[in-house]
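Here's the structure we're looking at; comments come further down.
Every protein chain except one is present and positioned as in the full complex.
Moving on to subunit A:
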Amino acid sequence: MDMPTPSPSILSRKARIVARLQAVLPADAVVHDPAEVRAYECDALSAYRCPPLAAILPRSTAEVAAALRVCHEEGVPVVPRGAGTSLAGGALPTADSVILGVARMTEVLEVSYPDRFIRVQAGRTNLAVTGAVEGDGFFYAPDPSSQLACAISGNIAMNSGGAHCLKYGVTTNNLLGVTLVLMDGTVVEVGGPWMDAPDLDLLGVICGSEGQLGVVTEAVLRILPKPEGALPVLIGFQSSEVAGACVSDIIKAGVLPVAIEFMDGPCIKACEAFAKAGYPDCEALLIVEVEGAEAEIRHQLSLITEIARRHNPVEVREAADADQARRIWLGRKSAFGAMGQINDYMCLDGTIPVTELPYVLRRIGELSAHYGLDVANVFHAGDGNMHPLILYNANIPGEQEKCEDFGADILRLCVEVGGCLTGEHGVGIEKRDLMEVQYGPDDLEAQLRVKDVFDPNWLLNPAKVFPLHVTAPRRAAAGGQA
């Protein structure tokens, strides 16, 4: 992975930069000891590591603004960091950058049930947002798998999704406003507890901009009343193609489940060995969850099982109660852990039109044979967001590179059938160099212009999202100014 050469000028000014940050932040908010900054050298994409120049852990918007003003004046790149759970390397530092961690900003600032929103500091974890309102019957809908650990700031940076976004949408559909600190320390309130923008929808482009436009310190989030109940049905099939066709039929029939999850044979076997969820021995498995009152749930499940039976399932298992529901979800929720037990793996995130599922699964099988690496598929089938897990052994020289080549081929396949490189994890550094597969030069240029407006000196979250050769002229020009 190519990264820009760290600026010798910044590295040589470390003591002065740290002193200036210490002057505007509490003593415990500036981490600069070379051993201590190693805690920030990577995120969940741990194959790539680089200790930052320093890390700062502010507690308020005002502290973030003060620190950014210093970094701006010193021309130091800043890498915003939520909880460090990015699978795409979204929070990977450069050696000449300051990590800005929002982990200490976790307060709930306001809750309004009549207006159905919550305002939080952006370092609060996804699950703790729901935790603040669930006692009163509400929840925050986007539910990435890492929701126990991941911060709202990171959810906003990556526009995170989750298993239940088929019904409730992803982060951008549930975000009403942010407090954004620009690189020069300007604090901007974008949106708020209302439903649309007075002029250009800046909130819409800030969400998913991977921390490159500003640092989000507070967020206004839509909260929803919890449904009366929810139950899943598990359906096993002889082949992935048949399961894919069943997904399409369910959607077409007018039932809108909250989640349709898919696992293929290798994944089912690994999960079964790991979690002993009692899954049937078959080649493809769907978990379809519906919500509502008891009678509504039964009605929807009957519609779904009726459709499923037309596809000759090997098993249809409706959850009778919460305990059976938990068992059905158990294997799916432990899928990544199960795969991690048996192998190193690389998790992809390409999204495809649902109608292309059978074709794409077949092609992935062929690629798997070509590369000699196994792949297990587990994903959000309802919205076509695939998560192929490529299994490899990091101790075998060359195998990680082979795995990355295989991954790139799968993502090219996703784009080729009308899909995209990433559905919910973000580009980060991981998919940076594939951006030109999806977008032409003019398409990328339009995105760079947005960055020019928000961060004219190109200091925020450097070397992510766009191929380095595409951003080189801008970074060179900005370097001259800094």
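Basically, contacts are C-beta pairs under 8 Å (C-beta built on N, C-alpha and C of every residue); 3 or more make two chains touch, one makes a residue touch a chain; residues count from 1.
Just so it is clear, contacts and distances are computed from a predicted model.
The listed choices are "ABC transmembrane type-2 domain-containing protein", "2-hydroxy-acid oxidase", "ABC transporter permease" or "Hydrogenase iron-sulfur subunit"; the UniProt protein name belonging to the chain that is not shown reads "2-hydroxy-acid oxidase". Only one residue in the set A:2, A:36 or A:228 touches the chain that does not appear here, and it is A:228. Residue in contact with the omitted chain (choice from A:46, A:186, A:312 or A:341): A:186. For the chain missing from the display, the contacting residue among A:201, A:404 or A:433 is A:201, taking the whole complex into account. Among the residues A:37, A:420, A:459 or A:478, only A:420 touches the chain that is left out of the figure. Note on the undisplayed chain: of the listed residues A:7, A:61, A:125 or A:159, the one touching it is A:159. Listed for subunit A, the residues touching the missing chain in the whole complex are 112-117, 137-138, 158-159, 161, 165-166, 169-170, 172-173, 182, 186-190, 192-205, 207-209, 225-228, 248-249, 251-256, 292-293, 295-296, 299-300, 351-355, 380, 382-385, 418-427, 431, 435, 438-440, 442-447, 449-454, 465-466.
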